[in-house]
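Remarks on the structure that follows.
Heads up, one of the protein chains got dropped from this complex, but the rest are sitting where they should.
Order of writing sets the chain letters: A and B. Residues in each chain are counted from 1.
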Amino acid sequence: MHQIMSSTALWYASRATGVVSLVLLSAVMIIGILVNRQGRLPGLPRFAVLGLHRNLSLLAVAFVAVHVLTAVADSYVSISLAAIVIPFVSAYEPLWLGLGAVSLDLMAAIIVTSLLRRHLGRRTWRAVHWLAYASWPVAVVHSVFSSKDLQSGPLLYLALACIAAVIGALAWRVARARAAIPRAGRVPGLMGDPSALARAGDR
Amino acid sequence: MSAMTASSTLPEESPAGGLPRLLPPPGRRGDLASHLAAHGPVPYRGQARALIPEVRAAGLTGRGGAAFPVHRKLETVAAARPGRAVVVGNGAEGEPASHKDQALLRLAPHLVLDGLQLAAEAVGAGRAVLYVRRDVRARARLDDQISQRSARGLDRAAVELVSAPARFLAGEESALASLVSGTAAVPRFTPPRVFERGVDGRPTLVQNVETLAHLALIARYGPDWFRSVGTPDEPGTMLCTLSRADGSVNVAEAIIGTPLASLLDSPGASAVLVGGYHGAWVPADRVPWLTLSNAALRPAGAFTGAGVLAALPADRCGVVESARVARYLALESAGQCGPCLNGLPSIAAAMGELSGLTSEGGWGGGRADPRVLDNLGRWAGLVEGRGACHHPDGTVRFLRSALQVFADEVRQHLQGRCTAASGAAFLPVPAGPSAEEDWS
Partner (left out) sequence: MNTPRLRVNPIACSGHGLCAELLPELISLDEWGYPVIAGQAVPPRLAREARRAVTDCPALALRLVPSPAPGRGPAPAGRPGAAR
């Protein structure tokens, strides 16, 4: 009985930290999407926004670490250590868990390159960082399907809220990017209105 | 082909005055047969680097505007592995007031092509490119001339023709390397300069087509011949585009050190633009004291640049003309760097306010606010040196000289008057890109 209970505790811990990870990762995505060029979050200096983005992602890593380790430690279902990083090799739900491993692998690449960004060069760092747009949706699919938790009740609404928030942020940024004239083509417009020139920036 | 050193014989027609050298004398055509009859085949040296000491002795500097010593560029690029370097003859001539490169490619293309071959040999290049304005007929002519040469086995390196977009910055060396590499013709951040990493990441020698033509003659007739005219610090000749106050424009070859007044004999001019749209204005009463050399022009705030000498008629207003050019230069910004993208349009709009320039292009009347001058000064200081290329710097140099030389006209405009009798544009200002993103 005790064994089953501690196993259940580990299983619950994994599921709970999984939910928190999803929320944190969604927040990281939203900050990363919204803060672009000269935009800022109201009330916060720019370096604080960057700090928030970075700290939330490191916090997410901590929660993801607990999430995967408790899942492995728990004996209720069979998930090997290897399954954390190698997709589709676990005995339990190989597909949905495997997607978790995929997301984790991408996250690891993003985090490592970000820690080393000064030495990598702009293009390399950016290319890997863009994998976030793959890592997050894969994490969402993994979250929704590897257990039934997010498929009903309050957790379903939480999941939908996270998804809606990220999609909303993305839609807003895409709309702004579409409306923005590419830099080189902006010059003729800037010539027309002298008073606009002082306010113009790379918005 | 055996190695040839500089011949001691002089060119076939070598009048006492030393001219012309590049441009063919009247009566001689620019075709291959005439070129071979006058100059003989390409005087290859037979190995890389062999030509460079002669170029150093000749003191040849670039004729594209920067006047950089050619031998130093050759030495740097020649350090690359054999076959790795790229040589590009730059005939883009994005400067609207300059026509010398087009004229040279039309009248003496084979000198340019000879020079390209010699430069390719000197640096051990694996690829040779001729970068020219997007003009269908001119390009077809060049294509034909290149085929004739290769049919005769004159060229050791195959020459690729690449068309440049019709933009002011298309001739900038990193923009050029960018386009030849297959991306947009916009300047890149330096370092590394193109002679370290240029086309496809390879060390690239970029030389103006006129420079290559001079190189072709130095290789035949030697450094002493090259130095026989000109000044000790600035030897040789250069091509100039002369625009007179009466509207006539021609390209002429001049010995460096020639008095400007004898080159640009233009009564009725109030000022002369020297160098081009990144150059400087010089008042007409100073012209008699100036010669075509950087040594003489630097104290006057100017430099020879790409050899543009454009006289402003006295019945035009220098402020209005300069404002029109400023607008053009702002539109020609690549738009990559914040200070240039924002600053040049601000400056151009301020010049527009000062000059009362209307969208139709003439003076619209009205009194300019003196604060415009403060803004101009501030913005000029803000853009200088803060772009990836020298476009903002050159624009500021041009406008500072305009405000200084045309100070009287500025005062008139501040009082709501303009001295111009005619509002028509004098300096050539192209209509602008047909497509917003026409950088390729």
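One rule holds for everything that comes next: contacts are C-beta pairs under 8 Å (C-beta built on N, C-alpha and C of every residue); 3 or more make two chains touch, one makes a residue touch a chain.
Not measured: the values here are computed from a predicted model.
Peer 1: Hey, which of B:Ala138, B:Leu161, B:Ala388 or B:Ala425 is the one touching the hidden chain?
Peer 2: Here the residue in touch with the unshown chain is B:Ala388.
Peer 1: Out of B:Gly62, B:Pro283, B:Pro313 or B:Gly356, which touches the unshown chain?
Peer 2: That would be B:Gly62, which touches the missing chain.
Peer 1: Specify the residue from the set B:Leu32, B:Leu51, B:Leu74 or B:Ala92 that touches the hidden chain.
Peer 2: B:Ala92
Peer 1: With respect to the chain omitted from the figure, which of B:Gln148, B:Ser228 or B:Gln336 is a touching residue?
Peer 2: In the complete complex, the chain left out is touched by residue B:Gln336.
Peer 1: Mind pulling the subunit B residues that touch the left-out chain?
Peer 2: 62, 64-68, 72, 90-95, 98, 101, 168-169, 171-173, 175-176, 187-191, 193, 206-209, 275-279, 303, 305-306, 336-340, 342-343, 382, 386-391, 394
Peer 1: Across the whole complex, list the residues on subunit A that are touched by the chain not included here.
Peer 2: Its contact residues with the unshown chain are 37-38, 45-47, 50, 117-118, 121-122, 125, 198, 200-202.
Assume only the chains that are shown with their structure count from here on.
Peer 1: Taking the mean of the C-alpha atoms as each chain's centre, how many Å separate subunit A from subunit B?
Peer 2: Measuring from centre to centre gives 52 Å for this pair.
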